[in-house]
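Note that one protein chain is taken out, while the other chains of the complex remain in position.
Let's look at chain A:
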Amino acid sequence: MADPRVNGRAAAEVDAVVVGAGPAGSAAAWALARAGKSVVLLERGPFPGSKNLYGGVVYGRILDEIVPRWWEEVPVQRWVVRRSTMVMTATQALTVDFRTQAWGRPPYNGMTVYRADFDRWLAGKAVEAGATLVTSTVATGLLRDEAGRIAGVRTDRPDGDLRARIVIACDGVNSFLAKEARLLPRTNPEHLTLGVKEVLALPREVIDERFGLRGDEGLDIEILGCTGDIPGGGFLYTNGDTVSVGVVLSLAHLGKAGKRPEEVIAGLKAHPAIAPYLRGATLKEYGAHLIPEGGYNHMPALYTDGMLVAGDAAGMCLAAGIWLEGVNFAIGSGLAAGRAAAKALDAGDLSASGLSVYQRELEKGFVLANHERLRGAPDLVLSERVQRRYPGLVADLVEGMFTVTDPKPKPGLLALLRRAARRNDVKLRHLLADGLRGGRVFR
């Protein structure tokens, strides 16, 4: 057999191996290949994206760095031009609906895409740049050299050891490699949520009509208060001829509640504000996946001798209530990791100190800047009051405002607020404190 070659060089030891061809891994492999390094991108699924699950919206501007005018070729379902935030109780729903045609034109804001299409497309860019993609192959452990430094990965293939000068772990939430390198602590359910999603088929014209859309316009609804006793949130996104509907549930509370996630989705789908959108839809897909929601305060160390961690593996999904963005953060951190690794390879210093350039790259960019600024958000957003009592309070307040009480005179706003707070077991001083805290967190 011919000597295996990667990027024209013998594969006995490649410059880098990137584990996981999700958005983080493909971006890292692209950056390395562009810098002329030999890089192998390992993916356990039969193709990139085959094992991945998420809600459905990608914010694409970070792709400017990889593909100029990416919107002309990205496998998009719809461009999001309408974004609603819904606050719900079992019988009420308040929606703040925003629409702008500016988001329907290049360079666009958000798009709904299927991960199977998007991840495959992005990995294709890494391959075009010169990375070698190896699918259906699981990285089962780290290889170390005589000095104990990380020196590649072990895979489940026959003759499956792959020596590399640097390993970039992009293997997603709960990263097995980051744990083996002792960067990621043992799983703590407090910092994880469970995302559960259904994809429901509806004819394109029905989606257009029900959601007020035309052509390739799309809608993104984020929902608070739809998860009953379990802190969490929900979402509904439109694709070409399907809609994605799902919930994100606090893992620790889900365990205690003894409730099945599909019951929570069923509750959301049956809600009077959601059910009319989904009438007649048929189930195409159901899936569940963990989300690292700990944020900045719970990120692992991002590098060690011979290894970097990026994307969800490093807990870089931004989950701050009105935002649930992971793919753009994964791409941003993957690019930073790839560039930092290329620099360290050029400098010939793959020690932790040589790789610390990664942290600096990330701090310069949006990934760590956003996470650091919103470091208080996960605790606030996932708190009991925000998730379970404020939706009721807001809905009761608005119901009071819009209920006409003739022949009684209209009640004052403060009286309505007090009543709503009492009904939902919220103390006004807590409301004030949380308001101030929210102001500080989202300043």
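Basically, a residue touches a chain if its C-beta (ideal position, glycine included) is under 8 Å from a C-beta of that chain, and two chains touch if they have at least 3 such contacts; residues count from 1.
Just so we're on the same page, contacts and distances are computed from a predicted model.
Undergrad: Absent chain per UniProt: "Electron transfer flavoprotein beta subunit", "imidazole glycerol-phosphate synthase", "SpoVR family protein" or "Copper oxidase"?
TA: So the chain that does not appear here would be "Electron transfer flavoprotein beta subunit", according to UniProt.
Undergrad: Which residue, A:Pro46, A:Pro106 or A:Gly439, contacts the hidden chain when the whole complex is considered?
TA: The single option touching the absent chain is A:Pro46.
Undergrad: If the hidden chain were put back, which of A:Asn52, A:Gln77, A:Asn109 or A:Thr132 would touch it?
TA: Result: among the candidates, A:Thr132 touches the missing chain.
Undergrad: Out of A:Arg157, A:Lys179, A:Arg373 or A:Arg437, which is the one that touches the chain we can't see?
TA: Candidates A:Arg157, A:Lys179, A:Arg373 or A:Arg437; residue touching the omitted chain: A:Arg157.
Undergrad: Need a quick check: the contact residues on chain A for the chain that isn't drawn.
TA: The missing chain touches chain A at positions 1-6, 11, 40, 46-47, 120, 132-134, 137, 155, 157-162.
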